[in-house]
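What you see is the complex with one protein chain gone and the rest in place.
Residue numbering begins at 1 within each chain, and the chains themselves are lettered A and B in the order written.
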Amino acid sequence: MTIESMIWLIPLAPILAFFIIVLFTNRSKWLSHTLAILAALTSAVMVFWLISKVLSTEHFGEHPIQSYLPWFPAGDSWFTISVLVDPLTILTLFFVAVTILMIFIYSVGYHNFGAPKGDHDRPGLQPHGATVSDAHGHKHTVMSIEPMYSRFFAFFGLFAFGMYLLVTTGNLLVLFIGWEIMGLCSYLLIGFWFAKPSARAAGIKAFLTTRVADVLMLLGIAYLYFATGTLNYKEIFVPEVLEGLAATPAIGNILGLSAAGLIGILIVIGTIGKSSQWPLHVWLPDAMEGPTPVSAMIHAATMVSAGVYLVIRFFPLLSAGWDGHGLTAPMQLMAFIGTFTAIFAATIAIAQNDVKRVLAYSTISQLGFMIAALGIGGYIAAAFHLMTHAFFKALLFLGSGSVIHGVEHGVLHTGDHIDPQDMFNMGGLRKKMPVTFWTFLVGGFALAGFPILTAGFWSKDEILADAFIHQHWPVFITLAVAALITAFYTMRQITLTFLGQPRTKAAEHAHESHWTMTLPLVILAIFAVVIGWAGIPEEFPVLGGILPNVVHVVGESLPEHPEAIPFNWLPLLTSIVVSLGGLFLGWLVYRNVKAGQPDPLAKPLGPIWTVLKNKYYFDELYDYIFVRPAKWMAEDFAIWMDTNVIDGILHGIASVGPILGSFFRNYIDKPIVNGFGDWIADVTRKMGVSLRVIQTGRIQQYMLMALVSLVAFGVVFYLLLVQ
Amino acid sequence: MIPLSWYLIFAAALFCIGLYTVLVRRNAIIILMGIELMLNAVNVNLVAFWRYVNPQLIAGQVFAVMVFAVAAAEVAVGLAIFISLYRRRNTVAADEVDLMKW
Partner (left out) sequence: MTALQILFIIVAAVTLGAAVMVANSRNLVHAALWLIVSFGGVAVVFALLNAAFLAVAQVVIYIGAIAILLIFAIMMTRHITGEKTARFTTNHILALLLAIVLFAGLVWMLLGWSGSAALAVPLDARADPVRQLGAALVAPDGYILAFELASVLLLGALIGALMIATERK
């Protein structure tokens, strides 16, 4: 089997797992999760084998692995699809394969495999605990197994298929197919506990918000196909084609854009929706309604990363016409949106109390970093941060899931009805859940960009250096501030959750999670530390050059390889100060929060705090502008239209019949038709009445009449015949 | 000396007077008188033509004799009817015998 044909098969195992679980093994939980994990493992093994084959190739970027397949006839020719494996693909496949496998394993423990069935559990509800009695007859509640266990793994398999498809393909249409499959799975998995109204609403919100972006993206895809006649990357990213697109004005000369500019902007809009950037960011925080593995995989590591992957992949098109100085229109859009979102989401994150919400806004903010990096031309920096972020964000989410499980256990044990996800109900968990604590710490430091030791530092530093060197000062300063706030809220989270003393009884009774949950945490933590070292710039003092800079090979995917960024102390110092300073401040402010105390920042910031806590009221704004009119249209207007206008028209048409009928009856049938008949009869009768007078019975009159007629006839005959 | 036309005009006048009488008078017997006048006029006509056209042909007079006979018979029967009618209806006015309708 050649490498080319094997690449087509990478997405196969998970989709097979999906079908088999849905059709056959639904009842057996053990069989379902084993199948799913085996599928993820198979794909991962294929990916690693691929990587091993590829690492030895010199200048891999210039000789990517491609394979073409004609799919359907389109006009005179065939529409071909392809797979493409180049350095960017390898980088993405690597973190996708590892995170998917880790999260699959984690889900076994998260859904409490092996636990008894819950007392009041039903499919559609979150598991609520089962009462068990121990040897002495004491009853206490423990965590129960998820009723829809197999369904979860089936959906995950479908999702993995979608992601692999998106990453391995070399065709934009197939990418869009994978994109939409993941969108579907996101909806299904956010609303996994469908009996909860908030989960249902969150699923719909996610789907509809991304749908808005997807429609515009589809327009971009269509326009691209129209302009170039193909959707395969290697046929589009040819210099002649790109220059042609950059030179042609867009249809209708909208905003003075070139064709490449308009297509680029539409594609960027697709990413804005999928990667939850402002203004389409509202769905991701609500998506935390889903189970934590879902949040980890879909909303941290893979699906939202797919949006960034798309714009990185399409960088040649987005930067078509970029001469190194003025940014093209799509790049300007990305730079602005990315930077704005980074600081916007970071400010909201510091005011959230739910442990998963903080991480959600953190994801939005970090994705903003990546998009901003790409917007200013930092191709390699964006790809690097994409990879490191996937690892440490997945790690953080899984860690938060472990924490929530621990507190849940405490809630069930003590019967203390508190929100297990609220950080202000936690505290001191480092003693109760050490593994979780240390791995979470690693992940948090990576997010904050703790120097040297964590991967996040290297990737974030690369972004800031890129911004600095190319003198995009607004971007540089804003991202630096955002990084500071990132470190601050990360330490806030760690301090509130793990440090200090337990603030509730439930937190006191927390215990460490099962090994199926902690093993993935450890593995991901190792990656979160180590992977950054694969991208140390060559010119870095002391450390540069020790390890080969594998990440920069990604640059060879582009037609023109980006030059390495010269080393500069200022961005490096900025990174270090911002990260350490933020961490220190976070620990400082939050270390002494006791049970029942409000947030220390609430009073000093006052009204600003309220605005941040309420997410700048964007949800309320969108509800007012979009949701309510849509509901009015659907519920009131449509019904009014149907009942009054359409039914009115129908009644009107229907009433034509009786009206016409009565008109014909009363004005034509009765007077004219009947009347005519009656009139003839009447005339005949009247004629009879008037003629009857002649018959008097008197002979003399008869004779008289006869003689008069005779004379008359005689005259007539005489005049006619004789003359 | 007397042209034929005089006799003929005389007969025509008599005939018309007789006709007038038949049409106008209400009493049935007067009507019968009118009929007799008409028959007389016819006779005059016949005899005038006999005398002026061909006096040798005696058929003209024979015809007139027949007319005589018929007139007499007719009067007899007619009066018998009138008397019978008078007995039933107590009237001989032609107006009042209007049974010849429908």
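Keep this in mind: contacts are C-beta pairs under 8 Å (C-beta built on N, C-alpha and C of every residue); 3 or more make two chains touch, one makes a residue touch a chain.
All of these numbers come straight from a predicted model, not from anything done at the bench.
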Practice task
Pick out the residues on subunit A that sit against the missing chain.
Solution key: 698, 700-701, 704, 707-708, 711, 714
Handout entry: Touching residues on subunit B - with respect to the absent chain
Key = 1-10, 12-21, 23-27, 29-30, 32-34, 36-37, 40, 43-44, 47-48, 50-53, 55-56, 58-59, 61-62, 64-66, 68-77, 79-84, 86-87, 91-95
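Simple rule for what comes next: only the chains that are shown with their structure count from here on.
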Fill in the blank from the handout: subunit A to subunit B, mean C-alpha position gap in Å, rounds to 131
Problem - Complex contacts: residues of subunit B adjacent to subunit A - result: 19, 22-24, 31, 94-95, 97-102
Completion exercise
Interface with subunit B, subunit A side, in the complex: residues 695-700, 702-704, 707
